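The complex appears here without one of its protein chains, the remainder shown in place.
Chains here go by letter, A, B and C, matching the order in which they are written, and residues are numbered from 1 within each.
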Amino acid sequence: MDDTSLKEDIGTEEFWVNMGPQHPSTHGVLRLELKLSGETVVDGIVHIGYLHRSMEKIAENRTYTQFIPFTDRLDYLASMNNNLAYVLAVEKLMGIEVSDRAKYIRVIMAELGRIASHLFGITTFVQDLGAFATPLFYGMREREKIVELFDDVCGQRLTYNYMRVGGVSRDLPNGADGKIKGIIKYLRPKFDDLEALFNSNPIFTARTRGVGVLTASKAVNYGVTGPNLRASGVKWDLRKDEPYLCYDKFTFDIPVGNNGDAWDRYKVRMDEMRQSLRIAEQAVLGLPEGDPTVKAGRIFRPEPGETYMRSENPRGELGFYIVSDGSPIPFRMKIRSPSFSNIAVLPDLIRGLKIADAVCVLGSLDVVMGEIDR
Amino acid sequence: MSNGEAFGLIKLKIPDTSLEEKTRAIVVPREGILEAARCLTGQGFDSLHNLTAVDNKDNVTLVYHFYSMKKRAGIVLKTQLLPDDLTVESVERFWRSADWLEREVYDLFGVKFLNHPNLKRILNPEEWTIHPLRKT
Amino acid sequence: MIIPVLTLIIMLIVGAVVLGFIAVSAMFLIWWERKVSAHIQTRYGPMRVGWHGALQSVADVIKLLLKENITPSGVDRLSWWLAPFFAVVPVVMVFVCIPFGNIFGIELIARDLNIGILYIMALTSICVLGIFMAGWGSNNKYSLLGGMRSAAQIVSYEIPLVLAMVTAVMFAGSLSMQKIVEAQKGLWFVFQPNMAIAFAIFIIAGTAEVNRTPFDIPEAESELVAGFHTEYSGMKFAMFFLGEYTNMFVISALAATLFLGGWSGPFLPPVIWFLIKTYGLVTFMMWIRWTLPRVRVDQLMGFAWKVLTPVSFANLIVAGWILMK
Partner (left out) sequence: MIKYFTCIISGIWNLAKGLFVTLKNVFVKPVTLQYPTQKLEMTQRYRGLVDLYPEKCIKCGQCVKICPTACLDLSVKAGEGADKKKEFGHFKYNMELCCFCGLCEQVCPTQAIYMNKIYEIAVYEHGKLHIDLLDKDKYDEWANPDVK
């Protein structure tokens, strides 16, 4: 038997594995087609659309106020921030100025929502690495405090529908600021605990360091935003660079990574949560008096025109492009969702990695299917 | 760099370019989109932030939002397509983010992007023949 | 005529007792794992069936027994059917020479083989066959990957495991389990420095041997769905489960016997000592499982060949040097 025939006899074969839409680590209904050579990923194709509800078409049949509940269902782990991004866009279109108290309340809610979202993102990421359920439960337990506050404030635990064009739906209930201070005090040591679980854990660092490196130029070119972009070393945060609401009044830092690997993406999120606590603390201390609420029934008729407003969501920049024709319903609304751009970079990142690392990279990108498919 | 400056630069290359009054968006003719893209990448607009289309019934307008991380500036570029000939050059070779964004626009509006590496439906099933966000 | 019949009856009784113990122990361990994990995660765990859900495992077993026996189309029938048995039977056979201690002078060991350790080493390596057959026979790519991983993993972790065991054997001077326990009457092996290292290696390699986090790559939930037992359900799945938990018990019992003095200990009866040590080690393995993430497959192999094997080999040489002195 010569060499070539031996090779043919015991040669290896690449094969396709279908990962998802039902798979424990695809965060919803993402479908990946992976071409594997043994354990190594040769190529990957991302299929999306399993959660497509055509939000943009729905928006063309709803008034501006009526669409707010639908924004809850985009990135369902950060509904508060979606609400905020949407009402900011409508306010920019209408040229409405918001009262100071409403601004501060919005900042508090957005930052707490960011923490809630990052807690979920980090802990599910660690679960993807195989630390089964324990970090996730810790994250959920900490998140529960924030969710309880949201429940107190707006009456729901997942789909808040709290922001309104021109303000918020309801003022904070009595004693809410004390509660927020309590949450901030409670969360700080809990973050230390989470960091003790992961930061220096040799298995965790071995699994994440140098895995799925996203260079800065590639990140920008792919339109990656949010913590994923900052992990690649680009210091870009809309809260600092294009301040909306009253973010320019608060002091906070923007955590930036160096290498753009999975570890940096984790670390940036972890640090960002602490910064969010700082912002929330300053906001709750400086909370002005006044009436933040607006009448829910108001019908908005913007001038014909268009606007594009983006704001810093936990997963990146959520943009709303609204075209108005003067009627109470938008003529066209495009939702530029951060996860959509973030997931597009995945095939590039996982090429040549092990299948376990592909899961790690997907987890570290922290995508939510609700806003990818819209 | 403001819209005005970028407009001046593109105007040099493509004489048909105009500036929209209200939105300060640069409107380039369909044929000039590649030239404009080349011009913008040269000017440091390294991120195609958003790409979408608006069906105005008599035409379909493509809206590009570009940002420059270095210059901290953003511009809006528009180009108009006629409903009976919805084809335009793909800008995927300049900005990789255009890959999925163009696929989405193709899926929802039926705009065909020429020289796109993988122009397939992205959100809707592949066997569909309609484009759901078209108004006509 | 009387004597062979009597022997047969005694054998049957012993066998029944061992099998009964295995079943009860596995069910207890499943309940215990659920409780441990729940309390680590600040939950309650099972609370409804019996006192603090103590009978939950019984209910689960009944459910699994009553489930339909599904054979997916396209499986390799022979290996599909045999795999669960291959996963369980060797583990059960190991119980032949595990010394549980003694009650009223009767030694609780099915048969004190004079090559006990060798016998156990041989049997524990058979388990991989069951897993690999399941992975191959399922006709599922995830299962196949799981089976492949398992084969690689168990073969490489066998070496440090055996080297650690050999260290204990060298100190005891015998392959018989009872003799090893008796050798530790004065001082447990684990209190000698190089035996402590051997103990640590044994626990790490043992964790890998029974496919538990951080070395659970054959069934890596977040990567391979459920690895080799993705396609199994009902009683066949229960067999894998039984095999896994019994294997855990066996590894802990071995560690207790080889390094922690087996059933010997002051005040309490020997059986209690043995069970305390074994279940303590099992709990430690659970604690690790619910804390640490999983290592990647190449890191796992690298760890076995670059860290565990050299260290255990060096440890063996040092032990030999100490004994020669």
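Worth pointing out:
One rule holds for everything that comes next: a contact is a pair of C-beta atoms (placed from the backbone, for glycine too) under 8 Å apart; a residue touches a chain by one contact, two chains touch by 3 or more.
What you are looking at is a predicted structure, and each value in this text was computed from that prediction instead of being measured.
Hidden chain, full complex: it touches shown chains A, C. Note that of A:Arg31, A:Arg141 or A:Lys181, the residue touching the chain absent from this view is A:Arg141. In the complete complex, the hidden chain is touched by one of C:Val210, C:Leu292 or C:Ala319, namely C:Leu292. Checked against the full complex, the one of A:Ser99, A:Gln156 or A:Asn259 touching the unshown chain is A:Gln156. Mapped onto chain A, the footprint of the missing chain covers residues 62-63, 65-70, 72, 134, 138, 141, 144, 148, 151-156, 159, 161, 169-170, 173, 193, 196-198, 200-203, 296-297.
Within chain C, the residues in touch with the undisplayed chain are 36, 38-44, 47, 287-288, 290-292, 307, 311.
Throughout what follows, only the chains that are shown with their structure count from here on.
Averaging the CA coordinates per chain and comparing them to the mean over all protein CA atoms picks out A as nearest. Taking each chain's centre as the mean of its C-alpha atoms, chain B lies 62 Å from chain C.
Distance from the chain A centre to the chain B centre is 26 Å, each centre being the mean of its Cα atoms.
In terms of their C-alpha centroids, the spacing between chain A and chain C amounts to 43 Å. Residues of chain C in contact with at least two other chains: none. For chain B, the set of residues touching two or more other chains is empty. Residues 22-23, 46-50, 52, 54-55, 63, 65, 69, 72, 76, 95-97, 99-101, 104, 108, 121-125, 132-133 of chain B touch chain A in their complex.
Those residues of chain A whose C-beta lies close enough to touch chain C in the complex are 15, 17, 23-25, 38-39, 126-134, 137-138, 141, 197, 201, 203-204, 206-207, 354-357, 359.
On the side of chain C, the complex with chain A involves touching residues 37, 40-43, 141-142, 145, 148-149, 213-214, 216-217, 220-225, 289-299.
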